[in-house]
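Notes follow once the structure below has been shown.
A single protein chain has been omitted from the complex, and every remaining protein chain is retained in its original position.
Moving on, here comes chain A:
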Amino acid sequence: MATLLRSALRPLRPLGGRRGPAADVPLRGVRHGAGLLYPGHIPTSPLQKALLAAGSAGMSLYNPYRHDMVAVLGETTGHRVLKGLRDQMRKDPEGAEILQERPRISLSTLDLDKLRSLPEGSLGQEYLRFLDVNVVISVSWDRALRRNLHSAQRVSPDTRAPTRFVDDEELAYVIQRYREVHDVLHTLLGMPTNILGEIVVKWFEAVQTGLPMCILGALFGPIRLSAQSLQVLVSELIPWAVQNGRRAPCVLNLYYERRWEQPLLALREELGITEPPAVHVRGPA
């Protein structure tokens, strides 16, 4: 009886997952952790991913302070590249360790006192200094919806939103790791968090990871720059970033949590990163 019904209903089923298995009843049971791949996972259909990618790309251009849109863009467009990154991490010994142990860089997991007590010039010290010095004025959308704040927000590892739209648990970790490593990259490359610095880091990341979001950010980020900044960018910063990106091994393979004591300069030498050019900030870039 059940099979009869099933065969009767089959031709009436909606085509190709367009109705959104995301929205239909079976997946709803999934919402309660029963079949979710990881906490915070929102299953999406291919059409939804395409719309999200387009929408988030447009919105991040329109409002560059929407960091969550950049994150969504990365998640929806990066599946294939993330697989490549994950496979490459598996091949590297340190990378494989990271995939197994799944370390996270967040304020709760970082021992700030220990980092502060590290010698001058070490990676941990420099990273902490970077966090303290860089104040990012951003509209925190989550809170803004409730309190309408423009919050002058210190950069902290926790400003990275959790992954939601990646449909593979390991890849979700990889992209989360990439986001958390982003700040360490700033320290490594010696780039501030103004728009010029961000673009340089994006170029570096684009060459290193090949994520579509990085490539798009690297190509379209400079749109809002003044002619002067653009000139500096193109003549000095981008060539430097590309060169170093090509030369350095994949930065995702570094177990940063074990390298806090390592002097920053030694790490740069190990990766083949040359002295970063000075980024002059002349008012809003």
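To be clear about the criterion, a contact is a pair of C-beta atoms (placed from the backbone, for glycine too) under 8 Å apart; a residue touches a chain by one contact, two chains touch by 3 or more; residues count from 1.
Simple rule for what comes next: contacts and distances are computed from a predicted model.
Comparing "2-methoxy-6-polyprenyl-1,4-benzoquinol methylase, mitochondrial", "Ubiquitin-related modifier 1 homolog", "WD repeat domain-containing protein 83" or "Prefoldin subunit 6" against the UniProt entry of the hidden chain yields the protein name "2-methoxy-6-polyprenyl-1,4-benzoquinol methylase, mitochondrial". Considering the whole complex, the residue from A:Q48, A:S122, A:Q176 or A:Q208 that touches the absent chain is A:Q48. When the omitted chain is restored, the residue from A:D68, A:E126, A:E180 or A:E205 that touches it is A:D68. Think of the hidden chain as still there; on chain A it touches residues 1-2, 5-6, 9, 12-14, 18-20, 22-26, 28, 31-32, 42, 45, 47-48, 51-52, 55-56, 58-59, 66, 68-69, 72, 141-142, 144-146, 148, 164.
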